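In this view, the complex is presented without one of its protein chains, the others remaining in place.
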Amino acid sequence: MPKTNPGRFFEDYTLGEVIAHAVPRTLLGGERALYHALYPARHALYSSDEFARASGLPASPLDDLIAFHTVFGKTVPDISLNAVANLGYAEGRFHAPVFPGDTLRSESQVIGLKQNSNGKSGVVWVRTRGLNQRGELVLDYVRWVMVRKGDLDAPAPEPVIPSLAQVVDPSDLIVPQGLTFADYNFALAGEAHRWGDYALGEVIDHVDGVTIEEAEHMQATRLWQNTAKVHFDATFRPDGRRLIYGGHVISMARALSFNGLANAQMIAAINGGAHANPCYAGDTVKAWTEVLDKAETAAPGVGALRLRLVAMKAGEAGLSRGEDGKYLPGVLLDLDYWAYIPT
Amino acid sequence: MPKTNPGRFFEDYTLGEVIAHAVPRTLLGGERALYHALYPARHALYSSDEFARASGLPASPLDDLIAFHTVFGKTVPDISLNAVANLGYAEGRFHAPVFPGDTLRSESQVIGLKQNSNGKSGVVWVRTRGLNQRGELVLDYVRWVMVRKGDLDAPAPEPVIPSLAQVVDPSDLIVPQGLTFADYNFALAGEAHRWGDYALGEVIDHVDGVTIEEAEHMQATRLWQNTAKVHFDATFRPDGRRLIYGGHVISMARALSFNGLANAQMIAAINGGAHANPCYAGDTVKAWTEVLDKAETAAPGVGALRLRLVAMKAGEAGLSRGEDGKYLPGVLLDLDYWAYIPT
Partner (left out) sequence: MPKTNPGRFFEDYTLGEVIAHAVPRTLLGGERALYHALYPARHALYSSDEFARASGLPASPLDDLIAFHTVFGKTVPDISLNAVANLGYAEGRFHAPVFPGDTLRSESQVIGLKQNSNGKSGVVWVRTRGLNQRGELVLDYVRWVMVRKGDLDAPAPEPVIPSLAQVVDPSDLIVPQGLTFADYNFALAGEAHRWGDYALGEVIDHVDGVTIEEAEHMQATRLWQNTAKVHFDATFRPDGRRLIYGGHVISMARALSFNGLANAQMIAAINGGAHANPCYAGDTVKAWTEVLDKAETAAPGVGALRLRLVAMKAGEAGLSRGEDGKYLPGVLLDLDYWAYIPT
């Protein structure tokens, strides 16, 4: 038997089992600097200790997506090494900010299984939890992937499809302890628009674009210890192209959304997401946002916006699907999330 | 009205107004590591806490140009988003070193305005100040840019052209508190040449060259939260080329100048500077220095050299202008600065 990790196949998952993912990770200030070098990230709460303290936090946390990618990256060797497709996300919630010095680990519980009718693959649903060095939950989310079978003769499991919320209910959002936007400094944050200035259905074209480089997406993906070959090895796919980690597009689009949503400081929840088309080096990524919903929170001056963030390599703001209802070929990402913003 | 930042046009500036720039930034050790990865920076004072302490500082500061780029980057959304040209720098002074953990913010005062005779643009002079979390001035400089008018019918302001020093007078240099080169270790610093070894008019060819990559200049420019589209979006210009942030060339040239000026440890002032020609990925940058002046300071063992640092992508050391007095096409940068060096 080889000593290297062959990854799990569909028949290797059991409903209810909890997989403790390997390689815990201590995040320091260096990860923040790299995040700012790799993405045009400018949200003030993640840039300045002073701004974060004025918002009731002990210091500037690491970007929410650093936490997400770190937790996600640990799951790859156990969940998606033999995945054919990354099908979706749901019920993602950020439970506590992550600060430099924190150590994160991940575990995933199998909450759904359904073999495909072709008998060659199946869908696996997992709820992944990210925990810090004190065992506190920092985020969790549900993800489902299509995984190949290793042994086509393995029996199909009893199909169990979990019932998942379409949207995280705003009453379930967990506002970070102490967070307040009561004394929010809009000038330092970069824009004057507050919660009340955003209208349901409003579309914001974030205008700026970034052309993607191989060296950058590989550095980002490695930083989260995500090891999927397809991102790094130009000889792996017949076309000689390295597929870009979907999370790289998420971070790029979220950072670009600063221009128009500079005050949507923190990601509160991920309601759902689709990687509509693959992204390759040389693509120029732009982004637009549609305002889907608004909610209040119990924290002083803190409101929530439900936002649909669309990244594209071609096309125009506001357009994501063709007449056939399918994603247009220029659309890369369609992400539905809640963010905290001053009221 | 769009929620994104359209930038300011010439008619949007008022003489005397102070613009508080957005997104303060806490700099940590990660920025230093990235600076050392992006530039061949080797000045010992910025590399070693021990060396810095032996020079009377509490620890190794962040490179002076990290402070400069960070302060400069914050001004871009307010000053140069609609700029046609970056015309010059003057009266730049470094007031206090910046250490890991410090948080920088920037503000600029409009000190000059002059509409161009074509009525389509004008020149704006600003004095930019960088401040730390204690409100202490860390650096200031004057910069002037040519900015488009948004409304061609807007009336021209009363022309005011500030009177600027050609050179920062050496008596105005602000030696960092406690700095001493009395016990300077030349072996650890890398070269034996001291203040007295440099002669007026001497030209030093720094020999080494670095070929520029897209991924590197974009990472550098993002790290300073500089958002000008032209640096990142290959679809923005008709020629499909990304223009490299002038500050990337400044840092590259300054780092290359270690070879021959290893003891010119700290930048004391920026007297002036011109970005003579654009730089693109694939260019190989080399540098040379001309010694323009020498001065003493009150700090033990600390002298000052006025240096002219020229970066080029073609040409030879010592040659910057053709017979017509114009910059040769291979010249990228012509920077006039003061540096501290042991006597």
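Letters A and B mark the chains as written, and numbering starts fresh at 1 in each.
Throughout what follows, a residue touches a chain if its C-beta (ideal position, glycine included) is under 8 Å from a C-beta of that chain, and two chains touch if they have at least 3 such contacts.
None of these values were measured; they are calculated from a predicted model.
In the complete complex, the residue from B:D12, B:D208 or B:D293 that touches the missing chain is B:D208. Within the full complex, the residue among A:L34, A:L173 or A:A304 touching the omitted chain is A:L34.
Of the listed positions B:I19, B:L34, B:A96 or B:V124, the one in contact with the omitted chain in the full complex is B:L34.
Within the entire complex, the positions of chain A that touch the omitted partner chain are 2-5, 20, 22-26, 28-31, 33-34, 77, 100-101, 103, 105, 133, 213-216, 218-220, 222-223, 225, 227, 229, 232-236, 242. Annotation for chain B: contacts to the undisplayed chain at residues 28-34, 36-40, 42, 44, 47-51, 60, 100, 187-191, 193, 197, 204-211, 213-216, 259-262, 282, 284.
Criterion: only the chains that are shown with their structure count from here on.
Taking each chain's centre as the mean of its C-alpha atoms, chain A lies 36 Å from chain B.
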